[in-house]
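Every protein chain except one is present and positioned as in the full complex.
By written order: A and B. Residues from 1 in each chain.
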Amino acid sequence: MSEAPGRLRYVSTDRRVREDRRFVVGKGNFVADVSLLNMKHVALVTCPYPAAAIKSIDKSAAMAMRGVHYVLDGRELAEATLPLMTGLDTPNVPRRPLALDVARYAGEWVAAVVADTRALAEDAAEKLKVVYDKLPFVLDAEQALQTGSALVHQAHGSNVLLDKTFVWGEVDKDFADSPRHLSLRVKWGRSATVPIETFGVVASWDPWREILDVWASIQMPRYADQIGIALKIPVSAVRVHYDVDVGGSYGVKRGIKHTVLVGYLTRRLGFPVRLIEDRLENMRGGDAHGPERLFDVDVAFDDNGIIRSMKMRALENVGAYAGRSPFQLGKPVGAIVGPYKIQSVQYRAVAVVTNKTTQEAVRGFGQAPTNVAIERTIDEVAHALGLDPIEVRRRNMIRHEEFPYTIPSGTTYDSGDYHTVIDKVLAHTSYEDLKKERDRLRSTGKLAGIGITACLEPSGGNAMFEALINPKITTTTFMDSCRIAVDGMGSITATMHTTSSGQGHETLVGTVIGEVLQVDPDNIRVTRPDSLNSLPSGTPVGSRMAIMLGGAAFHAANKLKTKLTTIAAHDLGIPLERAAYANGEVYDRNAPQNRRTWADLVQIAHRNFHRMPSDMEPGLAVSHVMQVPTGGTLPTADGRVQMYPCTSFEFHLILLTIDPDLGLPEIVCYRIGHDCGTVINPKIVRGMTMGGVAHGIGAALYEEFAYDGEGQLMAQSFMDYLLPSSHEVPAVEIIQHVTPSPNTVLGQKGSGESGYLGAPAAVANAINDALRPLGISTNTLPIKVSVLGDMIAEAQEKAQEKAQANKGH
Amino acid sequence: MKAAPFEYSRPADVDEACALLAADESARIIAGGQTLVAMMAMRLARPTRLIDINRIAALSYIRDDGETIAIGATTRQCLVERDPLVASKVPLLARAIPWIGHAATRARGTIGGSLANADPAAECPLIAITLDASLSYRADGQTADISARDFFIGPMITTLPAGACLTGVSFPVWRGAKVGVGFHEVNARRSDFAFVSAAAQVELGDDGLCKRVAIGVGAAVDFPMRLERAEQQLRGSALDDAAVQAAVTDALADIDPLADLHASAEYRRRVAINLAARAVADARAHAQGSKNHAH
Partner (left out) sequence: MRIELNVNGTVRELDVEPRTTLLDCLRDQMALTGAHAGCEHGVCGACTVLFDGVAVRSCLMFAVQAQGSAVTTVEGVTPGPGELSQIQDAFCETHGTQCGYCTPAMILVAHALLANNLEPTREDIVEAISGNICRCTGYAQIVEAIALAAERLRGANRPSELRK
């Protein structure tokens, strides 16, 4: 930590989250609440086929309908705008808001209708006559890899966007030298974090001020940049309003195609334009699907269960286009060995396009699927050796005294005490008792299993996976910022420069500044200016805000504290070292009765220039722009790089039963040990973990964007995309531990992805433990009731046949 | 997801509703709307006129008709759920209703709406089939009855004549001293449409043997079905587990189960057998322990 905080007054105390006040009375400011005079509404026309050439679009019937102002097609939009920003260097795979000449997935947006109301726009959208020529299509990633597969983008020549292999350490030698090997295939089904609020955007172009005002349910780095680039206007002509409350995002609210669409329309048509996705548009064509990943894992280990080396191929089915999402193959590199001391790794990242909906970033950015692959493998290693799965993990884990620990891919883990976290969980819930309960449940005829997972949450958003995956990218700067001003009457206002989607950032900022200035955080106003009034922010991605926004607020507050102390010392006529700051006042250490109060200092700074130190700006305004800790270096030639500055840790322990006749799983007990360093606000962190576990249970058991053989999304609504309700999420107990980070101002690490990163793996391991007595296993998520039921029935039948056969002779 | 435009009528009585229906073949009745409004939002249903029968008082009742309990078509599912008459006289219905959707949908959804909608996985049609309920409807100024058996003929397809409005359903009351019920449903999440469901009602004689049994299975095929072959085999038996298992297995051997995103055909067949057996076992146990207040 840069400055040891000593006894904490506000940080880590059980404070209310100030944002809650407006939400419990229904006074959030969501994008659908934004209403502008003369605002018009957009509805989309979508392609019904997985691949088709667009032969013609007849707008006449639609334009003749009441209240319709305009019909925009892909050709017009493509002529006026640049393609959307992509992460990979793939110029022949352009991505646009509306399909240009060819539509590449069922649900892709082909035209946009603008009308007086959303209902009228939908009426007119039905009247648009689009003529398609169907094209061959491909849906499966492995098929897309094969020569002879239908091509999603003809000009690209293949369906492969990325195929990169990294070798860190002596992999081949380690495999040759190891007595034992194991291979596993793990499939993570296409799912996403699906917020209850869909994406929405309102844009309004003022041609006299030359400003494009944008209100959006957005969570995206470089949002204003991307708007300006695509619309070919200066970014200083784009004003994004960060005071829109985002109704949940967990990664996916990237809406750049929606934004470019309405941004163009408002400039073209001269009135504000609004697009709020309805749920059908969102599910099929909102481009907010998540990873669909196939892992092939090989490990080399010894008879004690020590894993020496790992090979992993990750094949990602990206969908028809790619924005930033292929980078989700790169982020896990920063924790590719999990919490284990695996000494060499070969990692092959392959991203292919298919005729499915485009993916977006999802909570964890690829870490949750990767953790399933790693943790299923650890369990299988334990099983192969007849060793306890917790014991195998303990043997492989990095020990507390070994931190900071550099993993083969180049990232140094900051701190951790994994063994203590496990000890704490098992002290809270006896492993032996849990095993006895599992056995008792088995004796009643149920299947029962214990699921274990240990995994990391890399946090801080040092997103060097960009340069690692695409060497043309040289970005090493990842910023956040905070500005604090004390006004002429002494109240404190701080600004943060991005939107939030429920993480309590205003509370975070108030708490940290209050801690530094030793004033009640509730007296600190926190606001969000728009993008033209903001300092740089990397936005809430990569579990970074506690570290980055917390850090920026901390540093800004210290600058303010220093300024106040300096002004006071000067006015008291004492050397700076004798001036002591406490609770908003500054006094002479040698003569404490000589002091300047907060009001005195405000008076001097704002109105008594003659009392100010020379060379000091008047007023009390400070700001701090912070670079990510440990950031700033590019990858080495052999693909090693420091990624995220901090690693939080979680240990999941689940007891689960399965009704063998129905295949119905039920989680009976859920414990999670969680260490995210210093906890700035316990209520917020607990909520994040609980929510993450619910997301994880959804991904493990219920949620899938399933497609049929004709390229149609079968889960188009919430009737078929199954979100966990309160019945599906068991009571979860969190056992918190604190191992501070040496890289952050208060020892805090991130926790925005906690729970989600480990829950799917833990559930998968529990189910496999339950199935083990039947000699079957499953490594395909989500693990659905019907599939489980059929698997169990088949295994029982085989067992019966075998028993009969044995009897028979 | 805004519905296509339509006209709206709120008739004062059923005959007026039928007249409106007859006048426009694209007009539809709306009661609870928990299915219809969602379909309209997705523009899968596009009635030109909605005929709102929610406030026709004569259609909302729960009545003891002696041999039967009569429930009006627009009676809210939540009222049926809480009704003491239903609990004592049609316990199988009382057992099944809480499985319909969520409390918020049962607050608006109606018994008649569920029956007229005829979703193969729905609870009300299954209970109606299992108990040989009789449905009544109004058309052209006349009231007619139709047995549940003859009513459900396909997924969302009934024999309700065009221009007719369902007015009520009557559930026969089993008067024996030892009557028990069982109901099971399996789905991914508790409130989802069932993958498979099963309902059973059993009456035991003084000798403890099965005097009467009715078994129904839902969500397995295009409409809820009775396991009549199984009922025949089990009548007079002790309803021991092996006999029940054999009987329901036999009764379900020839069905062609549905396969979809949520469950395979084999799953539905296998689990239909399992749930039917469980429902019968529950009903037997319930009957053995019961003091039936029906009289």
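Some observations on this one:
One rule holds for everything that comes next: a contact is a pair of C-beta atoms (placed from the backbone, for glycine too) under 8 Å apart; a residue touches a chain by one contact, two chains touch by 3 or more.
Only a predicted model underlies this, so the values are computations on that prediction, with no experimental measurement involved.
In the entire assembly, the chain absent from the figure touches the shown chains A, B. Only one residue from B:19, B:42, B:58 or B:246 touches the chain missing from this view: B:42.
Of A:131, A:576 or A:719, it is A:719 that touches the chain left out of the display. With the whole complex as reference, residues 16-17, 19-28, 30, 32-33, 119, 193-198, 245-250, 276, 278-279, 501-504, 683-684, 686-687, 689-695, 717-719, 723-727, 729, 731-732, 755 of chain A touch the missing chain. For chain B, the residues touching the chain absent from view are 1-8, 10, 30, 33-34, 37-38, 40-42, 50, 52, 54-55, 78, 101-105, 107-108, 190-191.
Please note the rule applied: only the chains that are shown with their structure count from here on.
Chain A meets chain B in the complex at residues 117-119, 122-123, 126, 278-280, 661-664, 701-702, 706, 714-715, 717, 719-720, 722, 724-725, 727-728, 784-787, 789-790, 793. Chain contact summary for the complex, chain B toward chain A: residues 1-5, 42-43, 186-193, 195, 261-264, 266-267, 270-271, 274-275.
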